[in-house]
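With one protein chain held back, the other chains of the complex are shown just where they sit.
Here is subunit A:
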Amino acid sequence: MKKIFLIFMIAFTAQVSLAQVKSIKGVITDSDGMPLPGASVAVQGGQKGATTDFDGLYTIEAQKGQTLVFTYVGLETQNILVGDATTINVKMGQAASNALNEVVVTSLGLKKTRKSLTYAAQELKGEELTRVRDANVINTIAGKIAGVAVTKSSGGTGGSTKVVIRGNSSVSNSQPLYVIDGIPMLNSGAGQPNDSFGSLSGGNRDGGDVISLVNPDDYEGMTVLKGAAASVLYGSQGANGVILLSSKKAKSGKANISASSVTTFEEAAYMPKFQTDYIAAPGADETWGAAGKTKDHVKDFFDVGTTQITSVGYSIGSENSSTAFSYANTSATGIVPGNSLKKNNFGIRQTAKFFNDKLIFAANANYTSQTIANKPVNGFYFNPLTGVYLMPRGNDFDYYKNNYEVFNPTRNLMAQNWMTNRDIMQNPYWAINRNKSEDKNDFFNGALSLTYKANNWLSIASRYSYNRVTSVFDKKIYATTQGTLSHTNGRYINENSLSTQRYGDLIATINAKFATDFTFNANIGASITNTLTNDKTILDSGISGGLNVSNWFTLHNFNNNTGNYQTIDSQREVQSVFAATTFGYKDMLFLDLSGRNDWSSTVPDSYFYPSVGLTALISEMTTLPEWINYGKVRGTYAQVGNDIYPFVTNPTYYATPGSSAINPKVGPRPGETLKPELKSEFEFGTEWRMFNNRLGFEISYYNSETKNQYLQVVAPVNDMGYDFFGINAGSIENKGFEVVLTGGIIRGDKFSWDTTVNFSQNKNKVKEIPTELGGRVNLTEAGVNSYRYALVEGKPYGVIEGINFKKDDQGRILLNDDGTIQKTEFEEVGNSNPDFMLGWSNSFKFGSFFANVLIDGRFGGDVMSLTEAQNDSFGVSKATGDARNAGGVAINAVRASDGTAVTTMDAKSYYTQVGGRAGITGEYVYDATNVSVREVSIGYNFSPKNLPFIQSASISLIARNLFFIYKDAPFDPNIALSTGQGLQGVDIYGLPSTRSIGLNLNVTF
């Protein structure tokens, strides 16, 4: 097959290239026979050189007797003596010492050899991002990078994702920085929910993020810089790690058209279980009535969701310029009826070279437009799922589906039709059709860059980028929506939010060699970042205010102005100077020194932070056994400063709706100057490759502490009227191991099996919270529910708190004489942090067939389900049905007054006390450990021979979240209600996790 392909290639190339007598030409291919574009050919000792075009074709002038040197990053260099032949085809194998040649994209988009890195950086190839596609590209990295925890929001398709690298280190934000071609991207969303009950402002909704809007097809790979050292050059923004995306570059010489089409089908998986044996008493909201068979209507409620992603790309390059264009269209429907998404991505990238290639100009622009209808919400308000799950059994769900509104003659309008008037459970179809919401996002990212190669050791580059994100949330709430949620004439909410980022930099790059043994690399530069996030105008006719004319959704139909306001989340500018240097000795010892000074508008004083790192290539320094190809040890110490929330040092008076108080919410404590947070991190690591690079491993240990956390404490009465003082206090520690193990288990001609294991363990500890805060910061307040999420001194980040049974010394539940259960006050019932994470990816090749399987495991940690608790208290859960069938709940309890043992309790009495969102929630805590088959793809590469005009084509069957190998919780613990800091480790009527299966088609012309 491969030979046929080769011949085909040669035949093909022969047609396009006219023979020239004095030149040598040929095709450079990899070990599989695939052409290698961009490989270098040079005449040894000479000036001449050439690179291959997209088809792997090269042409070079040479004389007989000279030696041609063929090189390609990652492959073994070959020297071939020129003979009589004018065609030399080269097949390049995996380099025996490829680790020495690997190039890694690092901070600011600068390329560095992997061997010289003093810190951990892990890469993903572009195909990893597109093989088993997700509408949000970042969801595809789950399990593929050690130390990176990926948690999806419950906002369904188009929702945001929480990415935490090496543990939560900050009270305010733990998300990494996304960087595209060296330029930081603004990853601002319109906000995250943090209310365990649900928001009256349209429900607990996911405000989205920007990374979910990018087109994965535009990128050829991703590098994750995990530690502080790696990200020191990004300063504040990089304090939580950096994820770098590299754009696909047009290949010189040939037009290239690629197209792909992915269709997946999603089904709701891992839903709660319901009873079908009992019905509700007439008129009751809760299903605690007589026995009576019912139908489980919940499954039928969910649709099969579909996602169709079509993407096309076109690129053409010449010696001096290149152009690439891409377009992608995503069209999806969710598992909840009425939920759909439409997304269009446009991208264009242009490069040009001037003055003998000394000046390189590049420009790119990306635009994304996305519209989501009825983005799923969680919590109790505006959530159709509560009505579906909790509907009093014995009612005909289908009747209410088909008649969610009926004519009301008194009002002469169509009114909601539902058997009860409860804010937490409307008719789900009314919620879908008559509380309709629309989220619109537009994202523009434009960048210009100019690079000037002054001479062979100095180049100067300057870049400028502009990001603009607008989000619109529009919700039309019709008259007769439940009264807690809406005015009797209906309610209209329209939120507009704008975020922008302007970034500019100027960087000089120096590459010098002193003598033969010493090399010196330096990047010295300055940058400016100006960010505005969520400049919002919120129009809300309100619940008591409402609309004048029913169901006329526009501003001038508002009864009053109290719900309308403008607000800005943040506005800041950071100016920086930085320098990063690498001293190399004999290509075996590298010393990194870097430093950065930031001036941030949010803190009064500028701040400096350094990093130092050292790498030694043991395999170069000493003679190791032959089976060891590569060995390296590295160590680094770095600090990163993180400026604080803006406006704090310059407070103004402001009033929010719902409060008539005009006062600054927060200001500095008198006599104190606010400082940036400071993260310090040690990291040690070692990397080895052996057995012809068939086996490789990398181990990193890190220990970081983030001090001077910005916290707010309730202010005593003060002149300015601050509610809170912003202070620097508190400290959070993270330490852990990461192991990356790669193995080429089988490397046969016909069959190969490659595997990668990513292991990471993070131990997190909140070392200090000031006493004014009582040693705790509540990230999510309990409100009226028995769930609270807090930072507690001495505990890992993110303690889940709830209420437990009060028990005696023998572990028996204490009961009162009136039959009620004694319960504790709020106490720790779990922790959201996993003990360790394990990802195991495998790729198989068998002839033209290929298969990939990713197993993703998260071990330890806890989650709470208020969904189960509430389903129990409403008597709809399977547990309550089983208990009633069994004649009660078996308990180990004792009457506190007289010591009478109680072994069974009436099901209703038990579940109404223990269940419920405000019940004994310690009983609804589950082990978050889960192991899932995260990604599977099985496909076939077509032979181009059989497909005229086509360079490559493949088809594959793909599956995501296929099934859990192990799971304790009644829902998918990898989904969070918020991708912010709060509402973690809990499910409150979140959208069920989906299993998706589909087909992926790729063609390149």
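In the analysis below, a residue touches a chain if its C-beta (ideal position, glycine included) is under 8 Å from a C-beta of that chain, and two chains touch if they have at least 3 such contacts; residues count from 1.
What we mean here is this: contacts and distances are computed from a predicted model.
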item: Which of "Putative phosphonate transport system ATP-binding protein", "Susd and RagB outer membrane lipoprotein", "K+/H+ antiporter subunit F" or "Acyl carrier protein" matches, in UniProt, the chain that is not displayed; value: "Susd and RagB outer membrane lipoprotein"
item: Touching residue (missing chain; options A:82, A:365 or A:577); value: A:577
item: Contact residue for the chain not shown (choose from A:254, A:273 or A:776); value: A:776
item: Chain not shown: contacting residue from A:314, A:452 or A:826; value: A:826
item: Touching the absent chain when the full complex is considered, from A:187, A:501, A:602 or A:734; value: A:602
item: Sole residue of A:662, A:886, A:947 or A:965 that reaches the chain not shown, by the stated touch rule; value: A:662
item: Footprint left on subunit A by the chain that the document does not show; value: 200, 280-286, 288, 420-423, 483-484, 488, 502, 504, 506, 526, 528, 530, 542-545, 560, 562-563, 565-568, 571-573, 575-577, 597, 599, 601-602, 606, 646-647, 649-655, 657-664, 716-721, 723, 771-774, 776, 778, 782-786, 816-820, 822, 825-826, 873, 897, 908, 911-913, 915-916, 918-919
